[in-house]
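For this depiction, one protein chain was excluded, whereas all remaining protein chains were kept in their positions.
== chain A ==
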Amino acid sequence: MQAQLLRRTLPSLVLGLLFLSTPAMGVCLDKYQELFGQLQKQTDIMQRTSLLLDPYIKSQGLDKDGLKEHCREHPGAFPSKDALQRLSRREFLRALHTTLGSVLHRLTALQRDVPKAQDLEMLNRAKQNIRGFRNNIHCMAQLLPDSSETTEPTPAGPATSPSPTPTSDTFQRRLEGCRFLHGYHRFMHSVGQVFQEWGESPSRSRRHSPRRGLRKGVRRVQLSRRNKRLPPRGQLPR
């Protein structure tokens, strides 16, 4: 039991520390590689089912044969990996930001069906992590070219909304919550794969690399307000 608790809380703690190393809300880290590395690590952690899905299934009694099979993501509830791969970096970040915003709302709704304080705390930590992750995505979007379009992430469209139809049926809500969490972890796994492709594909990276030179003036103004530590030239990836 203690080991299980540790297995649950440890990744969250690591994730928290990762967020601690990133700037606070509103102050962006302008080192692309560092930010990208953190996003990758955070994605790796957030896709672990031991963080949310597994404890949820256990506490709701869904860990039975015949039920587990139905704890599958609704098709279309989250963007598929292919759909994410087809997006440009900017579009990808926008979709990610929007989807995670919906996830936050859904997690809040899910908390109502979780009676145990321990599970509530687990959901709270997950929400905090998602907020931090979204903040990092926001900062990453600013490092991409034409960041003016991405300063305010657009709300998620109906096709990518993971929110199901509200129901008063407890069993159905329970099952939907399980499906939602399954989809969430799958989605984060896909996000991780896309991030991995970003790192492995220099040509694409080069195509979408931040035009630091072009954006220098704008960034300088912004950073001078937010972060006094300007990176030296050439620190961003080409």
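Just so it is clear, contacts are C-beta pairs under 8 Å (C-beta built on N, C-alpha and C of every residue); 3 or more make two chains touch, one makes a residue touch a chain; residues count from 1.
As a working rule, contacts and distances are computed from a predicted model.
Novice: Leaving aside the chains you can see, what is the UniProt protein name of the one that's missing? Options: "Oncostatin-M-specific receptor subunit beta", "Cullin family profile domain-containing protein", "Lipoyl amidotransferase LIPT1, mitochondrial" or "IBH1-like N-terminal domain-containing protein".
Specialist: "Oncostatin-M-specific receptor subunit beta"
Novice: So which of A:Cys28, A:Ile45, A:Leu144 or A:Leu175 would be touching the chain we can't see?
Specialist: The one listed residue touching the chain not shown is A:Leu175.
Novice: What residue numbers in chain A mark contact with the hidden partner chain?
Specialist: On the chain A side, contact with the omitted chain comes from 59-62, 64-67, 70, 113, 115-116, 168-172, 174-175.
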